[in-house]
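Of the protein chains in this complex, one is absent; all others appear in place.
Chains here go by letter, A and B, matching the order in which they are written, and residues are numbered from 1 within each.
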Amino acid sequence: MTKEALLEVRDLSVSFRTEDGLVRAVGGVSFCIRKGEVLGVLGESGSGKSVTMMSVLRLIRDPNAIFAGEVLYKGRDLMRLPEQRMREVRGAEIAMIFQDPMTSLTPVYRVGWQIAEQIRAHQSISPNEARRSAIELLGAVGIPNPTARVDDYPHQFSGGMRQRVLIAMALSCNPDLLIADEPTTALDVTIQAQILELIMRLKDDFGSAVVMITHDMGVLAEIADRMVVMYGGRIVEEGTREEVFYDPQHPYTWGLLGSIARLDRPKPQRLTAIQGAPPSLLHLPPGCAFAPRCPQRFSRCEARPPLHDKLGTGHLDACFLEPEAKRTRRAVGIADPGLAPS
Amino acid sequence: MTVFLVRRLVWTAFVLFAITVLTFLIFFATPGIDPAAAMAGRNTDPATVESIRRDFGLDRPLPVQYTMMMKRMFVDRDLVSYTNRGVQVLPQIKAAAPVTLSVVLGAAVIWLLLSTLIGIAAATFRGTVIDPLLMALGLVALSTPVFWLGEVVNLLTQSRFHDSLLFSWVPALGYTPLTEDPLLWFRHLIIPWIVLAVGFIGLYSRVLRSSLLEVQNEDFVRTARAKGLSERRVMVRHVLRMSLISFVSLFGLDFGALVGGGAVLVEVVFGLPGVGSLIFRSASGLDLPVVMATVIYAAFFIVLANAVVDVVYALLDPRIRLGRTQTA
Partner (left out) sequence: MTTTDVEAFVQDIRATGPQPAGPWKVAARRLRRNRTAMAALVVLIVIAVVSLASPLYAEHVARTDPFVSNVGGTTIVDGGRVDVLQESGGLGLGVTPIGPTWDVRHYFLGADNEGRDVAARVLYGGRNSLAIAFGAAFGCFLIATSFALVAGFFGGAVDEVISRGMDLIWAFPVYLIAISISTVLLTQNLELGPIELGSDSLILPMMIIALIFVPYVFRPIRGQVLAVREQEYVRAAIAQGASNAWLIRREVLPNVLPSVIVLLPLVTAINILVESGLSFLGIGVQPPAASWGSIIGDGQGLLYSRPWVAIAPGIMVVLVVLALNILGDGVRDALDPRTKLRVER
């Protein structure tokens, strides 16, 4: 993994002014995405994963939102780009697809028109050519009979088909980076696998890097090259897929791993849940955000742990426990957190 | 679309039928009211009352009475006024209709144009002082009774400031047909149009603004922005386009209020000899045949206009035009 960085986020913070005070949705997040790789961003709702990626594209237009930090894309800081230049990046160089395909297409326009609209926003081609590209793309994402379906309206498509349309739209300008924000969450389980497979196949065809935002570890287990785990608006662990799955460093990641069924373990184990509820961003604890739910917490957790490369392998985590202590506790922790020392 | 049109047509026919029945019941079957005496109005001559009883078949069962009335209204078209002895009703309505049509259509154009502009302006300048200012003005506008506003405007343009440069062009109250003198027609009507539209502009600019702000939060707008479209294109082609759907459907309902309510009042205040003035005059003279016929014809016009708006609404929204069934 020595390929150059395509997108580098440096110390990004996003806050919202609300009636109840300032809510810090993202608190100083840094990571990078390399050309052609798949980065998984994992976290519960409210962990700031969607806010982070939408801020990258500057899609948060709430007048109460406050941003800080840098987003370097091919050397340019997107946060400081004029709106006109930013528009040329959106949809053409970085594309994004969203969680709910049912509501993500404008109901009153034909799907082909909506795809062509994006192409024509970025390339000077004739309406006819754009339409032909739209048909081609619909075929590429597996819509049967694209020549006829190109003139259908969104309500004439099922959810899975609409997500395919949205993927076709996202890829219409051959972007270098595709951000997929829980693209399968709203879909039936059988459709989920098809959509994931489609994204992975097209990523190779189009040579795009992919950021896959999800709360589903199973999704990332199959496709991610590297992973970022977020909790309470911060990154708590970052590493390659193998590192995070086979040598997880943060107790929150252990909890996530303990809560999914594993067929690759020698004997069947009880599934475990993380105790408590996700933190209120209004009342974040001053130290480690996970501490109130963490079976491993100790005195140092009153302070905020830095994201640190304790192993020296580029596998980062934000926990004060020493790697050795983690290794011993983790075995017990994942097996049965009820017996874990607290 | 065909299914939709047929359904809408059947419903419209049903509403028209219901309106004639309801109007008939109001005029001929209100408990405690002797319809013959009511029709005769202030004319208490027993011979007239007796002839009305015979003419309308008032001693026969209600369905027969209904049929006879409908026949007189739409087939023979020979209703006469009894207070205004012998004057035919329908020619009066026919003469008044173009005036009312001029009043309501002009007002509707101003209403739609200005409320769209103000609604967009308020939504665009959200967060500045312009937005709350426009919305406060809108609130005052929709809180002002249209006939009172008309009187105040008359006071200013016809009396107090009529000799000033600002209002010397305003003709005396009255009406000139478009075919006779288009410019004078316009000068007569421009003030009534604005007065009639003001309240609706207030309401609709507020409705459109909140609709625009609401639609801006929809997922498909986020998609449109993520596509890299210009902000103007996102606002016009996606946000405004969707807001117009609810805007038009509301317009259909309130157009009836404009014709049946506001226009009547404005015609009375500005001395325009339209259907509203006719209703007013015959209502204050208790000239029931005229009121009945005018109400039915005006109601027909409103219901048909509603149907037209609904078809436009369907053209704007493919989900309705094509039915909601999924084909995939």
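Methods note: a contact is a pair of C-beta atoms (placed from the backbone, for glycine too) under 8 Å apart; a residue touches a chain by one contact, two chains touch by 3 or more.
The model shown is predicted, which means the values in this text are computed figures rather than measured ones.
A.B. asks: Please identify which residue in A:19, A:83, A:204 or A:324 touches the non-displayed chain.
C.D. replies: Here the residue in touch with the unshown chain is A:19.
A.B. asks: Which of B:22, B:62, B:95 or B:308 touches the chain that is not shown?
C.D. replies: Answer from the full complex: B:22 touches the omitted chain.
A.B. asks: Taking the full complex into account, find the residue in B:89, B:208 or B:221 that is in contact with the omitted chain.
C.D. replies: B:221
A.B. asks: Which of these, A:54, A:121 or A:257, touches the one chain of the complex that we don't see?
C.D. replies: Counting the whole complex, the residue in contact with the absent chain is A:54.
A.B. asks: Counting contacts across the full complex, list the positions on chain B that touch the omitted chain.
C.D. replies: Residues of chain B in touch with the missing chain: 14-15, 18-19, 22-23, 26-27, 30-34, 37-38, 41, 126-127, 139-140, 142-148, 151-152, 154-155, 158-159, 216-219, 221-222, 253, 256-257, 259-261, 264-265, 268-269, 279-280, 283-284, 286, 288, 291-292, 295, 298-299, 302-303, 306.
Just so it is clear, only the chains that are shown with their structure count from here on.
A.B. asks: Spell out the part of chain A that touches chain B in their complex, as residue ranges.
C.D. replies: 57, 59, 61, 63, 83, 87-92, 95-96, 98, 100, 103-108, 117-118, 121-122, 149, 152-153, 155-158, 161, 166, 169, 173
A.B. asks: Taking the complex as given, what residues does chain B use to touch chain A?
C.D. replies: Residue positions touching the partner: 126-127, 218-220, 222-231, 233, 237-238, 241-242, 245, 316-319, 322, 324, 326-328.
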